[in-house]
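Here the complex is missing a single protein chain, while all its other protein chains stay put.
Showing chain A:
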Amino acid sequence: MSTVDTVIDRGRGMTTEQLLLLVVGLGAFLLLGDLIIGILNGTYSISRVARYVVEGTLYGLIIGLAGIGLSMTYSILNFANFAHGDYVTSGAFFGWGVTYLVAGWGAASFGHLVLVAPQRGVGGAQLEIAITSTPFAIMAGLLVAGIGTALFVYLIDRIVYKPMRGSGGIPLLITSIGVAFALRYIIVFVYSNRTRGTTLGGLPSFDLLLVDGWVSIDVHDGTLIVAAVALMLGVHLMLQRTKLGKAMRAMSDNRDLALVTGIPTEQIIRWTWMIGGGLAGSAGYLMVLWTGTIDWQFGWLLLLLIFAAVILGGIGSIYGAIFGGLIIGISMHLSMVWLPGGDFTTITAFLIMILVLMIKPSGLFGGKTTA
């Protein structure tokens, strides 16, 4: 057979999937090439690109952290929980109420502080809330965001999901949309719909001069990195080393077998909700610390990106969720090199998700369930 025939044969054997991979790969290559050439000839500022990568990583950590819980409940209960974004918001409000209370004890009424200043008046800036000035208030807030949300999510499971155990993915999914709406408007009812600033500006930061400009990482960025990485590491160790974690993985592998092996499945489900919820609450708290603002629907808006990250990474895998979160976060911010920014970056997130699903429908970490 001549070389030409071989080439033709290979061409015939190429599936649309491979063609797509080729096109996507080529596109990615061109963009990367443009980025490198642009940086080299000065069209794109190095420090600006570096800032995008840093911001994207931070955003990705939040998405990934929140995504772990979504992925865990998906792999063990087999349904996509649309209320997860509102768990994120709830946790942020629980935690920030405590932070306001600790940082501003006596500066305003108890109600004003615990409801995170629903009306104008004393707010985060006046209370000088920052990890440097009020470290204890922030640590207490993060703790309450985690534990409070865990208990809150457990309560929701008992009231809403437990009676429906075993009714299949679709009824549970639709129910969770209802839970999401109910939660969101209860949040508006309790905490008001005002968007408010929560932290002090002008924080101390670590600045790095990068050829043509500064890249700075302030103390809240640092706090986010440390807390998020610690929590992710904690989940990893929990899943790999503890009896509970192994049972969670066992259950995500095969629920019926877990039952006949004597694993108390109901107890594992409870812990899954609580751990997933606690991580969602922590992610919400950290997001508010990072952005410096809180409002009633930021978790809901974040949910679509969390879904994109989790699906991209392979739903059911916590490592996929973390990895997917970072990919989504970084590519969203990096796309601002070409796009005008703002909501346009969302296009990037979902475009990447769509492309990954077309090429590898089970997600990047798909098929490997790691709870």
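Quick notes
Please note the rule applied: a residue touches a chain if its C-beta (ideal position, glycine included) is under 8 Å from a C-beta of that chain, and two chains touch if they have at least 3 such contacts; residues count from 1.
Assume contacts and distances are computed from a predicted model.
UniProt records the chain missing from this view under the protein name "Branched-chain amino acid transport system ATP-binding protein", selected from "GNAT family N-acetyltransferase", "Branched-chain amino acid transport system ATP-binding protein", "V-ATPase proteolipid subunit C-like domain-containing protein" or "Phosphoribosylformylglycinamidine synthase subunit PurQ".
In the complete assembly, the contact with the undisplayed chain comes from A:262, out of A:166, A:262 or A:342.
When the missing chain is restored to the complex, the residue among A:247, A:308, A:321 or A:334 that touches it is A:247. Remark: the residues of chain A touching the chain excluded from display are 243, 246-247, 249-250, 252-254, 256-264, 368-370.
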